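Please see the structure below; I have some questions.
Removed from the display is one protein chain of the complex; every other protein chain stays in position.
Moving on, here comes chain A:
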Amino acid sequence: MIDVKGVHKSFGDLEVLKGIDLEVPAGAVTVILGPSGSGKSTLLRSINHLEKVDRGLIRIDGELIGYRRRGNKLHELREREILRQRSQVGFVFQTFNLFGHLTVLENVVEAPVSAQRRKRSEVEPYARELLERVGVGDKADVYPRQLSGGQQQRVAIARALALKPKVLLFDEPTSALDPELVGEVLDVIKELARDGATMVVVTHEIGFAREIADTVVFIDDGRIVESGPPREVLDNPVHERTRAFISKVL
C-alpha cells in the first residue's frame, strides 16, 4: 500500500532522514515511535509530500508521490497533481489546524467539495454521519474554538475521513491534549483500526501502540532501528537504543 524506499531528507546541513525503507500493507496499522528530533514526523509528512524528499521514492498503491519518472529522472509534479494525490491521504495534525472561521460542519465539507468537486448536498449528510461517528454530532454548527482540544481533534479526524482517503496519517494526534482528553481521541483511532483503515500513527503513547499496532517501527537519528510486531519491539527489543527509549517513556 505505502512503499517507502531509500528516503533521505535534509534541512540545511541537518540530515533528518538517512535512508528509510518502510512498507505499510493495506488494512494494517503502523505505529512509528522514536525520540523527538528522530525524523518520525518528517517521514510522515513526506508520505503526504508536505516535505519534499531529497532522495528515494514514496509510492502509494504503486503511484509515485510528488514526482513523475521520465527515463531515469524524477520530475516534480505540478501543484495540482500533488493536491490530487494528497486528497487520497488523510492527515491529522498534532495541533488540529481546524479552520477557525468555519463551523465544524463547514470544516468537514470544505475539502470534498473543493478538492474532489463533490456536491455539497451529497457531502453534507455524509459529513454529519462522520461527526456522529467521532462523537461530536451535536457540534456541527459551532466554531472550533468553542470545543475542547479532544473534540477539535475528533473533528479533524472526521475532516480527514471526509475525503474517503486510502490512507490515514496521524502526527502525534494526542500530544497537544490535556491528559484526560487523550482517551477519547485514541478511542476514535482504535475504532478506525478495527474497521480496517490503513493507518500510520506517530505517537508517544506506548500502551496505545501495543493495543492497535500491527507493526511498530522505532526510528532514531533518521534511521529505522528496528521494526516488527509490538510484542517483539515493545516487549523484547533487540537494540539497546530501543530498550533505552521504551524504558524512558513507560
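By our rule, a residue touches a chain if its C-beta (ideal position, glycine included) is under 8 Å from a C-beta of that chain, and two chains touch if they have at least 3 such contacts; residues count from 1.
To be clear about the criterion, contacts and distances are computed from a predicted model.
One subunit of the complex is not drawn; among "Arylsulfatase", "Amino acid ABC transporter membrane protein (PAAT family)", "3-oxoacid CoA-transferase subunit B" or "Chemotaxis protein CheW", its UniProt record names it "Amino acid ABC transporter membrane protein (PAAT family)". If you put the hidden chain back, the residue from A:26, A:83 or A:244 that touches it is A:83. Touch with the chain that is not drawn comes from one residue among A:163, A:213 or A:233, which is A:163. Looking at A:111, A:199, A:217 or A:233, the residue that reaches the missing chain in the full complex is A:111.
Residues of chain A that touch the chain left out of the display are 48, 50, 79-80, 83-89, 91, 93, 95, 97-103, 110-111, 114-116, 143-145, 159-160, 163.
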